[in-house]
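Showing just some of the chains, left in place.
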Amino acid sequence: MIRVGILGATGMVGQQLVRLLEGHPWFRVTALAASERSQGRPYAEACGWRMTTAMPAWAVAMPVVPPAPPLDCDIVLSGLPADSARVAEPAFVAAGVPVITNSSPHRMDQDVPLVVPEVNADAVSAVKGRRGFIVANPNCTAAGIAVALAPLHVAFGVEEVLAATMQALSGAGFPGVASLDVTDNVLPYIAGEEEKIPRELNKILGASMTMSVQCHRVSVRDGHLAALWIKCAQQPSVGAVKDALRSFRASAEVAALPSAPAESIVVRDEPDRPQPVLDRDAGNGMAVTVGRIMTDGAWLRLLVLSHNTVRGAAGAAILNAELLKARGLIG
Amino acid sequence: MIRVGILGATGMVGQQLVRLLEGHPWFRVTALAASERSQGRPYAEACGWRMTTAMPAWAVAMPVVPPAPPLDCDIVLSGLPADSARVAEPAFVAAGVPVITNSSPHRMDQDVPLVVPEVNADAVSAVKGRRGFIVANPNCTAAGIAVALAPLHVAFGVEEVLAATMQALSGAGFPGVASLDVTDNVLPYIAGEEEKIPRELNKILGASMTMSVQCHRVSVRDGHLAALWIKCAQQPSVGAVKDALRSFRASAEVAALPSAPAESIVVRDEPDRPQPVLDRDAGNGMAVTVGRIMTDGAWLRLLVLSHNTVRGAAGAAILNAELLKARGLIG
């Protein structure tokens, strides 16, 4: 068993990591680290647990420690806020500890692989031979879109993407969005989000797509929905798009990872899907659901939905950690 | 005073008509018509009043009558569902009664002016000399976008528009959207909507823009929000766009109509506006709020918000009726 430390363990992503690592076949959580306010207290007391399943028994009394080396673990999974991540993650690297992170500050660093295993697993080779390093997963919105675009880019050459997102509350963490800001309302602004998505997608896909993104926060607990318009080198038919998405398979190596979903992409033909409440838990939150696929003039248009704190955060980090383990790059 | 009959008086648009015509300087409601289920009962009893102000005293005991001529009135304002409108409205025309309608079936008819007074007031000239006729206002989403696009089209020549909408619950009438369908959820489909918006906008603007629209229902009571990408003959600067929108004025004739807002377009510079709950009531629900105006690559992008049952329905119909009256085409 690889011993895992969780950074930012009391936050929304940290809680999902704790939940998803319960009973994991390869990983055992040996350290829970969080900000000063939580340190020294048992996890159950420090953490306002907001998962809908009970806190794993092993976590209840585990004392919360500072997110700094040394930590009693072989690797760290990080769900730290950007400010803390900027400092803490390089410290672990310097201490020779692999960091698999969901945080944003280092995603675009040249020596940090930004990885979605179904899409660009080989990017992790860059860390071969290094003891301390960072491997990042993308922004919660980019994560789902990357999976949906990957087979389209391979098959048809995506050149331009416009995306309007309707993002869930959990993406802002806790306390995050004030209820008065979103009850009977839509918030048409998420700081930094519209810049991150294009650059991260191009890095993951090895592409140079032109992109413009408009982000909105809606009154949904979990599940980011994005309406996309896509232009390809040559416009494919709806049938060809559905074929490309439905025949998409993760590599055998990735498909065998414990957290990989049976299908990474679920294509729905109904006129009114995907919907956050009905589709976010597909594949235990790791599948990406695509629907309303149409051509409209020169555009291909479709909807992409994914669970923002699973496929878009905690589950993504765990899948990356599993990939590193499968390749012998950790443990 | 012109005597007005309201068709579909018990529905959401009908109730807004009743509310907005209370104390109107030119119009007096003399007939309330609705479907069979309501007929013969006093309005207060037939109608599940859902406005947040009290029902006008004159409406309480008024008996609900069938939506068919003859009706005790000079003109009818119609908020009928499409199926009923298709039959009832031509019957009034045949009986020589002007119909000012919010319903969709006749909007694209060649002899039906589709009018937003700030944009294409002169279209009403087509009914000159006719006794019975239909004048329509556009779809609730198209109404707000038409106002926002009008000055841009004049100034810069709009060639292409992509729009992702986040539409309010009241747009579906009552009972409309089931609460289980939209609580903690987004519904990515509104029947017919994506087809209506482009064709109506081109008719109103006298344009031939290429358009693609993706419509979503969100958990908001009132106020349709649309995220737009716009391509013009020549891309304007953000400053030029704001100038065009801010300097937009209704004609003196239209500005003098009782229901015309002081400003038809409100431009907001904050990064997080417009928001439905904060901006839908601007100009008593008749102003259109535009924000997040940016250029992004070859695109101009911005957000448009308008009150869907006021600017997008009841208020629009009343403003059209006022325009007809001002030009001596009714009364």
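A and B label the chains in the order they appear, each numbered from 1.
Heads up, the rule we're going with is that a residue touches a chain if its C-beta (ideal position, glycine included) is under 8 Å from a C-beta of that chain, and two chains touch if they have at least 3 such contacts.
All of these numbers come straight from a predicted model, not from anything done at the bench.
Asker: Assuming 2 chains are placed, give the number of copies in the entire complex as this structure defines it.
Answerer: Number of sequence copies in the full complex, not just those placed: 4.
Keep this in mind: only the chains that are shown with their structure count from here on.
Asker: With centres defined as the mean C-alpha position, give me the chain A-chain B separation in Å.
Answerer: Here chain A and chain B have centroids separated by 41 Å.
Asker: Of all residues in chain A, which touch chain B in the complex?
Answerer: Residues 162, 164, 166, 183-189, 210, 212, 214, 216, 218-221, 225, 227, 229, 271-278, 291-292, 296-299, 301, 303 of chain A touch chain B in their complex.
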